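With one protein chain removed, the remaining protein chains of the complex are shown where they sit.
Here is chain A:
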Amino acid sequence: MALGIVTKRLGNKLFPALSSTSRLLHSHATSFGFKHVNEEEKARMVGDVFTSVAKNYDTMNDLMSAGLHRLWKERLVSMLNPFPGMKHLDVAGGTGDVAFRILDNINRVKQRGLQDGFNDALEAKTQIYVCDINPNMLNVGKQRAAEKGYGEDGSLVWVEGNAESLSFQDDSMDGYTIAFGIRNVTHIEKVLSEAHRVLKHGGRFLCLELSHVSLPIFKELYDLYSFSVIPRIGEMVAGDRESYQYLVESIRRFPPQEKFASMIADAGFQKVEYENLVGGVVAIHSGIKI
């Protein structure tokens, strides 16, 4: 314990900026599902999880959510309300689901003949950046994009990077989405403040994430499903029970809707709201940078 205190004080001296943000998290331990691990460890362990699930990621999503994840992502994109000429950043969007949907939406908007108002904007090129820390996930995404014909005009850019320290400039993005990624990061506050940094004035932050159910009977059913059925499916389909056990536990460890919304507000966002889907199984949090 003494060692812990010493390292914390050293940490505070070396990174004074960080010490204020880490007040909400205990100093050097973080959660990996229900286990407690060191912070450095978490990033590596999450990396291992996603390296192993990358190939079956989409199939598993379909199986676990009975295809509902598509509707959730559609809802996320319709809330975003994309427009032609937009610069958008999708973080932890490895296999490209959200990015493809945004491109579809923008092309639909163009076809609807809103060109009159957008003549200046069309000169600005639509750019969707897909950022992921895991190169395997990005490769799967690039393959899918090639198959489906997305991004042939250069509107999709695949970037490998860490959500906690993005390589993009300040005030450069119209929109920022993170779908099912934020519970895997080590420091949520850092991700939120990076999101705040890269967004333009008036830019929108949207987070789609598995969240907490509070309806009485539904909660029990959901827990039963999560802890019994999902790791079993993981074992049978992907041959990896551990990763899916981690997945289910990490959902429980993630802050509930209200707490997460206050964290978003603390990062500087305004008009922070959230919407529960399927009774709280999934929540979409949104905020604006002003």
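As a convention for this text, contacts are C-beta pairs under 8 Å (C-beta built on N, C-alpha and C of every residue); 3 or more make two chains touch, one makes a residue touch a chain; residues count from 1.
In this section, contacts and distances are computed from a predicted model.
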item: Protein name as given in UniProt for the chain not displayed, "S-phase kinase-associated protein 1", "Ubiquinone biosynthesis protein", "Monocarboxylate transporter 2" or "SKIP_SNW domain-containing protein"; value: "Ubiquinone biosynthesis protein"
item: Options A:D132, A:D174, A:E209 or A:E249, residue touching the unrepresented chain; value: A:D174
item: Chain not shown, touching residues in chain A; value: 71-72, 74-75, 78-83, 86, 114, 116-118, 120-121, 174-175, 199-204, 258, 261-262, 264-265, 268, 270-280, 286, 288, 290
